[in-house]
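Here's the structure, in structure tokens; my notes come after.
Here the complex is missing one protein chain, while the rest keep their positions.
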Amino acid sequence: MTSPPIWRLAPGQRLQYRCWDGECVLYNDLSGDTHLLDEFALALLEQLKAGPQAAAQLAAAFELDAQDEDAALQTVLDDLAALFLIEALPC
Amino acid sequence: MTALPLLTRVLRQPPSMAQLGAPEWELLLRQAVATDMGATLALLAEEHGLLQALPAQVRRRLDWERTGWRRHGQAVRFELRQVQHALRTSGLPLILLKGTAYVAAGLPAAAGRLFSDVDILVPKNRLNEVEGLLMAHGWASSHHDAYDQRYYREWMHELPPMQHMRRGTAIDVHHAILPETARVRPDPALLRAGARALPGQPGLFVLAPCDMVLHSAVHLFSEGEYDHGLRDLFDLHRLLCHFGANEPGFWTALPLRARELELTRPLFYALRYCMRVLGTPVPAATVAAAAAGRPNPVLLALMDSLFLRALRPVHPSCAGTLTALSDLMLFIRGNWLRMPPLMLSRHLFQKAFLTPRNVKLDQV
Partner (left out) sequence: MLTVAALSESALSARLRGPGLRLRTGPFISCIRSSVPALAVALARMYGDYPVLDDDIPADFDVLLRRPRGLRRLVKPQVFFHYDGMEPFQPLPLAQLYPMFEWAMNWCVSSHAHSWLVIHAAVVEKEGAAVILPAPPGSGKSTLCAALVARGWRLLSDELTLVRLDDGRIDPVPRPVSLKNASIDVIRAWAPQAHLSPPVADTMKGTVAHMRPPQASVARADEPASPAWIVFPQWRAGACAELVSVPQARAHLRLAENAFNYSLLGAAGFTTAARLVEATRTFDFSYGALDDAMAVFEGLLAQRR
């Protein structure tokens, strides 16, 4: 029985990005990669800049309440973690 | 022949860079780039506050070198995070070696230093487990030839280099600092026991100062290839200077630790050539204590002529007629220390004729 993870911005990520017409390019300070992200993903990252939060808090911040919206949020969080932009805090 | 090459003179006395004219700068840059020390030169100029005094064209050129080095450091730090993540369930302390250690510890030896592999030290009985964890996280073993696999696993002190399939980066997993087959066997358990945690970086360790110096000396004076002889000697010089100034009791402990690890011979050479080529300030008492590693006069004279030649910058301006021969003799000598003579000739034969050529990984 594990509690849901707390997500945080990976330490060292300064979030250098540009957005144009709903698409954003972001420079990954850790890997040196450049990513193409949509505005929602960027907004999520900006939200985490304020401090570590659980998925439920993030859903609330973006007013997501439907089941499929939660699933979509989880997918985005997993994708961002795979890119080393965010990480789940050890419990 | 008696005059030191320009690069060597500058490494001995970095402030002398401020007095160089344009033709000398050209030569210095060529020698540095050929010896993989372009970024080192740039960082030295910065460290000694010389950049503004240099010609704009030179400053710009050095800036190019520094840019590549900064990107390299970022890649090393990122790679370390991945390695740590992959090995976290093993519970093993992650002991870093060589360039990786210099970068993680923020040592002066890291300044301008480029290298292609991450090097770590693990206990021999945990090798398979470590290899398995790395493979589970995307690293694959190179050297698929059955002979090379055996060479590494039975005779060498490390796994065959592993390469990350997506990132293309390489990691060398060592269990000792000299091979099983070498004449001297510095006890890896002693090295691991002396390893020091890095402040602010939980889980990361580097060898104790004496051990770091001795490992560098072993690496230089028993490796097969001397392409980077001067660069590796400069590493030693910087390590000695840094620890000499910052680590209490370092100069006394160094020869004692060398004896404990059976590394008195490499220490003798390290101090001798650092002092002669780079003017490292080693206290007389340490030199005296290190004399235990001195070879007989005939051998010493031979080694002097070989090493002093091999430790020149790798550039056509520094190549004498004997260089190719001395490099070959040193290659043989290097491998002889690592493998007994009979096995050596068989190994060289196999490597030359049976193994497909390997390509060295790019650095950045």
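The first chain written gets the first letter, and so on, giving A and B; residue counts start at 1 in each chain.
Simple rule for what comes next: a contact is a pair of C-beta atoms (placed from the backbone, for glycine too) under 8 Å apart; a residue touches a chain by one contact, two chains touch by 3 or more.
Since we're looking at a predicted model, the values are computed, not measured.
Here the missing chain is touched by one residue of B:58, B:76 or B:178, and it is B:58.
Listed by residue number, the positions of chain B touching the unshown chain are 22-23, 25-26, 29-30, 33-34, 55, 57-58, 60-61, 63-64, 67-68, 70-71, 74, 314-316, 364. Chain A residues in contact with the hidden partner, per the touch definition given at the top, are 16, 18-21, 23-25, 27, 29, 32, 34, 36.
The rule we apply is simple: only the chains that are shown with their structure count from here on.
Annotation: 40 Å between the Cα-based centres of chain A and chain B. Contacts from chain A toward chain B in the complex involve residues 30-32, 84. Here chain B touches chain A in the complex through residues 71, 74-75, 77-78, 81, going by the rule given at the top.
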